[in-house]
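Note that one protein chain is taken out, while the other chains of the complex remain in position.
Per-chain residue numbering starts at 1, and chain names A, B and C are given in the order in which the chains are listed.
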Amino acid sequence: MSLPATHVVYVLTTGGTMEKVYSEQTGSVANVDTKIDRYLKLLRLPDCEVNVVPLMNKDSLEMTDADRVLILGMVRAILKENAPIVITHGTDTMVETGLYLQRALPELKQPVVLTGAMTPLGFEGSDGLQNLTESLIAAQLVRAGVYVAFHGAIYPVHRVRKDHKLGRFVGTDEARGRPD
Amino acid sequence: MSLPATHVVYVLTTGGTMEKVYSEQTGSVANVDTKIDRYLKLLRLPDCEVNVVPLMNKDSLEMTDADRVLILGMVRAILKENAPIVITHGTDTMVETGLYLQRALPELKQPVVLTGAMTPLGFEGSDGLQNLTESLIAAQLVRAGVYVAFHGAIYPVHRVRKDHKLGRFVGTDEARGRPD
Amino acid sequence: MSLPATHVVYVLTTGGTMEKVYSEQTGSVANVDTKIDRYLKLLRLPDCEVNVVPLMNKDSLEMTDADRVLILGMVRAILKENAPIVITHGTDTMVETGLYLQRALPELKQPVVLTGAMTPLGFEGSDGLQNLTESLIAAQLVRAGVYVAFHGAIYPVHRVRKDHKLGRFVGTDEARGRPD
Partner (left out) sequence: MSLPATHVVYVLTTGGTMEKVYSEQTGSVANVDTKIDRYLKLLRLPDCEVNVVPLMNKDSLEMTDADRVLILGMVRAILKENAPIVITHGTDTMVETGLYLQRALPELKQPVVLTGAMTPLGFEGSDGLQNLTESLIAAQLVRAGVYVAFHGAIYPVHRVRKDHKLGRFVGTDEARGRPD
């Protein structure tokens, strides 16, 4: 199999903790503006054309069915470009959105990799840039399908759940994204 | 295929720019002590047992045949654990070392992923943590073989060279690490 | 005038935004544990013995009269060491606490410098380490009295107020901490 020397990846942003910012006015964190562009610039990706598509900026607990329809619509549109897609998303309903996409896209020809963060990009100890880096690599290497990339692991979306106590994702069985 | 819930990766460190430190006494950068442990701690890898094996700490231009024999010996020893290996290495002779390992290990059953950096870990604009993150993910996802992971791309070692003008690796043809 | 080669400064911590941490469980920021020690270690202060006294860890809007009595008591105790004091404090009632100390300590023989932050230490764009650095220098250079050190300015506490719209302190007249 061969890829063009420069390959294309889409990053569809929907919000979640990864993109939260601290407000000096209110003393709280919230989803306001996308900040992924600023952090993607810290990565060197000379062979990769990364197209950021800022779709919405929501805490995933506030994500509605209508929002998921919107995400699916945008994923369908991007898939016409025949490129893998990374979706940044809040962790609380990431699997729900992923399963919805998996059901709606039975003939998927590209990887769709969901990722997010437990601590916002740019806060001390953030896992955001790590997860973003991993999902961009995973999107190049895994087979077509819907995945969650998080904390050094790649899970098919139907084999993962968020463990709220541990504050991370855990596989529901031992399967990972490695080709069989 | 299934992996155990916690998988094991070895990180064999040989030096290179990634591990260089700035000396206040001399005003220059050099390979002194390994510092990868400190940076690995910035990553969250709850499902991954990362075993760091600090073998040597050399600028890769000073690496000798004897050093490569040592690296091969350690790789052989680690492969008995049946785990993937990431090797951190200077960029100037990374491909040379990789090709040597590839020739010496025709029956390789695990991924061996070489990586390094153009700017030392912890210096402004460093690509070190990105490359380390990518190589740890790649080591889980690619088939058995010897690879270079760098700047968002994974190359089979026989299809990549360092471009000194560009200051990075470029594929010698279009092939990447994605399974055929 | 001469100081001993190594001088002593006390840092009395009371909380405020400077010390807030992001909680992955709740998705909010709050005062939990002191983190100033971790950030003081980023500064090189070879001639300075910095004694951190963690007194409380409160949002300054929740600070009570009883808390201020406690702060005053600790300041009195430290002043017996004949050393300058930096107090980290929430910005909303920093001036109130400072004026209370000024009234209660008419015979002050040392500088007492209040400081804080608009964004917590370790969050992108934080002003915390800057303000801490400035207050430690100011505590060495200004005359006895109560001051606010913030964003590159040193104000006598009776000549400053927080401007909530601007999100910083402004002088109520032109006076600064420079000796007359």
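Quick note on the criterion: a contact is a pair of C-beta atoms (placed from the backbone, for glycine too) under 8 Å apart; a residue touches a chain by one contact, two chains touch by 3 or more.
On a predicted model such as this, the values are computed, not experimentally measured, just so you know.
Looking at the complex as a whole, the chain kept out of the display touches B, C. Across C:R44, C:K80 or C:K109, the single residue that touches the chain missing here is C:R44.
By the touch rule set out above, chain B reaches the unshown chain at residues 17, 20, 22, 24-25, 27-29, 59, 118-125, 167. One chain is missing from the display, and on chain C it is touched by residues 1-5, 7, 42-48, 127, 130, 133-134, 136-138, 140-143, 149, 151-154, 166, 168, 171, 173-180.
Methods note: only the chains that are shown with their structure count from here on.
With centres taken as mean Cα positions, chain C sits 41 Å from chain A.
A separation of 26 Å divides the Cα centre of chain A from that of chain B. In chain A, no residue reaches two or more other chains under the touch definition.
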